[in-house]
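A single protein chain has been removed from this complex, and every other one stays in its place.
Take a look at subunit A:
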């Protein structure tokens, strides 16, 4: 028999150094670190809201539209005398709760539909038309329709965001599966006797999943906007419960006298969206290499 070749790169320390997971490498870049820091800051503020806020978010004091730096109200108060810092922190908390529930829900449903589409041509047609149907409604029209049916509140917001994300994830995964299924290693696995289910779960899905991870970061960004827009239009979470969009909406009539009123939510949404975008971009660059 032929002589045994040495293993590749078997020399010394190179074999000991296992390659790092590409996601970790991506998050360790300057772009990834900045994004993570921004997101982490906002998430921490939301998590620690009960500790950081001096007042409950719906308590009213005598001071209305107090400026920044008022003793006891570091960010001032709103037109009803409620502490703005507290409303901002609890707003973040509410927002994060919504997007953390809605985006994974939408992603999971989208992926399930994509898997169904991959299983059978008839299911594929049905799923494709369903996606088209959802995409035919612009996000806000969908939001108004759902709210009209269910009434305002937290649940409709979660549902609207999840609905909007279903076709995005579904189409992405379906494309990935189709692309991977045509690759030669899948034919090799088929000729090697592997069952259809094993080929899908062991070969196709892991190789089609990379774009999904990037899409999650992008979708979280979109969800922040969508929640903000719904609350801003008054079809979101019911007042007096604070959300970032609701605080922003409330501040609109007072922009001239009290610009600081809108500053908190604006800065927070910007930081959150910027952070998530940076993370998505960092992951995307690393995966495409």
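The definition used in the following text is that a contact is a pair of C-beta atoms (placed from the backbone, for glycine too) under 8 Å apart; a residue touches a chain by one contact, two chains touch by 3 or more; residues count from 1.
Just so it is clear, contacts and distances are computed from a predicted model.
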Protein name as given in UniProt for the chain not displayed, "Branched-chain amino acid transport system / permease component", "ABC transporter ATP-binding protein", "LLM class flavin-dependent oxidoreductase" or "RNA polymerase sigma-70 factor, ECF subfamily protein": "ABC transporter ATP-binding protein"
Candidate in contact with the missing chain, chosen from A:190, A:238 or A:254: A:190
Touching residues on subunit A - with respect to the absent chain: 1-10, 19, 183-185, 187-195, 198, 202-203, 206-207
